[in-house]
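Before I ask anything, here is the structure I am working with.
Every protein chain except one is present and positioned as in the full complex.
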Amino acid sequence: MPFRLLKFALSKEHPEPRMFQSRDRLKSSYDAVIIGGGGHGLAAAYYLSRDYDMSNIAVIEKGYIGSGNTGRNTTIIRSNYLTPEGVKFYDESVRLWQDLSQDFDLNLFYSTRGHFTLAHTDSALRTMRWRAEVNKHFGIDSEVVSPDDIQSACPPMNLACGGHAPVLGALYHAPGSIARHDAVAWGYGRGADQRGVEIHQQTEVLGITVQSGRVTGVDTNRGHVSTPKVLCAVAGFTPRILDMVGLRSPLYIHPLQALVSEPMKPWLDPIIVSGSLHVYVSQTARGELVMGASLDPYELHSTRSTFDFAEGLAAHMLELFPFLSHVKIVRQWAGLADMTPDFAPIMGKTPIEGFYLDSGWGTWGFKATPVAGKTMAHTVACDRNHDLIQEFSLSRFKDYQLVGEKGAASVGH
Amino acid sequence: MKLITCPINGTRPVSEFVYGGELRLISDPQALDDQTWAEQVFYRNGAPGIKKEWWCHVPSNTWFIAERNTATDETLNTYLYGEEDSR
Partner (left out) sequence: MTGFRVSPICDAMRLAQRATSEKMAKPSSEESLIATEREINQMRFAQGNSSGHSTTLGITDLSFLTRFGVKGAAAAAWLHAQNLPIPDAPNRWLPLRGGGLIARLGFNEFLIEDSINSSIAPQLIELSQHPPAKVYPVLRQDAAIALGGSLILDLLAQTCSLHFRALNLSECPVVLTTMVGVNVTIIPGEIYRIWCDGTYGVYLWQTLLNIIEEMQGGAVEFEQLLPL
């Protein structure tokens, strides 16, 4: 490795190819256009080109690759959800995650840590048991553990929480993991690029042309392209894209904030989540604590940070880990979460032919990146909803068939 | 600190308020079919813009309407429900 680096230092030109090519202009037509160059969009492009032999595809991104929620989440991967639909779906995702570094030939720093969801009340503990039983039924490693088990997995934790909300137990999910999130976008992007997919950054969608109920093309700030298929994977921008095609949805956008501490020696192995205290925390390979709390309490289409958030999060973190009182916060940011009323995604076909949605990923999208890409690739290629996403279609609201996923993160139940 | 002006209690930090969602006029449920009713119940105007919203000043439990730009988080006007014209 050092010799390889030395070679770079001596060379006048950068000898290593970029992760993906930059194209000068858009073609006049594609077999499919994917709006949104985040993890989900790039994963769909990757699986379309790899598994369905579709490579005449453009991924159109308004900013840069991974600039949205892919690079703004807290990188937690787990499958201990509550509904059978959710559990099956996320479990497939965890399986895909585990092979992804091999698949890409790129180190994603995928690190299995174990995931504790703390219960501070009897009712929370009851929900944990329910979740554990649903999980076990589907063969997922998930169990309710005692305070002693938590303490031995995380000795610095103050289980008494200052006497206000003592920890009574936890749902333990051994496969819970973290990964380096921007590498996921790059890995999928590079893989898709190698198979002929075009990635166009700094390209904004201005309109979508629909003729007699069928998608015919996309207007961008770099010109019009015609295409029979459009996949919309734009998270917090979904309502704006839906307005272009005249579709309505239950999506509402709230910011979700997160922050990281200065780096420390490794002391926190597992991922710790507390619904009652509204915190989740893990320690990265770099030693920083990545922390999140709950959704901002009102609609906003802006990724600003607030002091209220940092203050509230710090107060709750100190209940669990009082010794962090002198640790500094070094970065704070926000992403736009596209929330649904039942905390499940909205995926698949829509009433407009050739227009496919991958949205409603609210606070739970990162962990689903591989499976969302895979199932959406199937849906776009075959024009038929993949079995795993049947329950997640936009029509479920009009059919009164909501999913009710109460195992979702960062939302009160 | 983000500030909002309650029509009764004056300008206060946003931490004293809760958001009650966009002001929506619901049609008579008896007059609608199930599909239209589902739209009314579930569907939202999710794109950014200047919206009329319900907000509540919690210490006094004062519900009022705020006209807010949901792209920039600027509150343009606040008034009690039904008193828009009197301002």
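Here are a few things to note about the model shown:
In order of appearance the chains are A and B, and numbering begins at 1 in each one.
In this section, contacts are C-beta pairs under 8 Å (C-beta built on N, C-alpha and C of every residue); 3 or more make two chains touch, one makes a residue touch a chain.
Given the structure is predicted, the values throughout are model-derived calculations rather than measurements.
Shown chains touched by the undisplayed chain in the intact complex: B. Interface note: of B:S27, B:Q40 or B:S60, the residue touching the hidden chain in the full complex is B:S60. Touching residues on subunit B toward the chain that is not drawn are 1, 8-9, 12-13, 15-16, 57-62.
Convention: only the chains that are shown with their structure count from here on.
In whole angstrom, the spacing between the mean C-alpha positions of subunit A and subunit B is 30. Of all the residues in subunit B, the ones that touch subunit A in their complex are 1-2, 14-15, 18-19, 22, 34-35, 38-39, 42-48, 51, 53, 70-73. For subunit A in complex with subunit B, the residues that touch the partner chain are 238-240, 242-243, 248-253, 297-302, 304, 306-308, 338, 341, 397-400.
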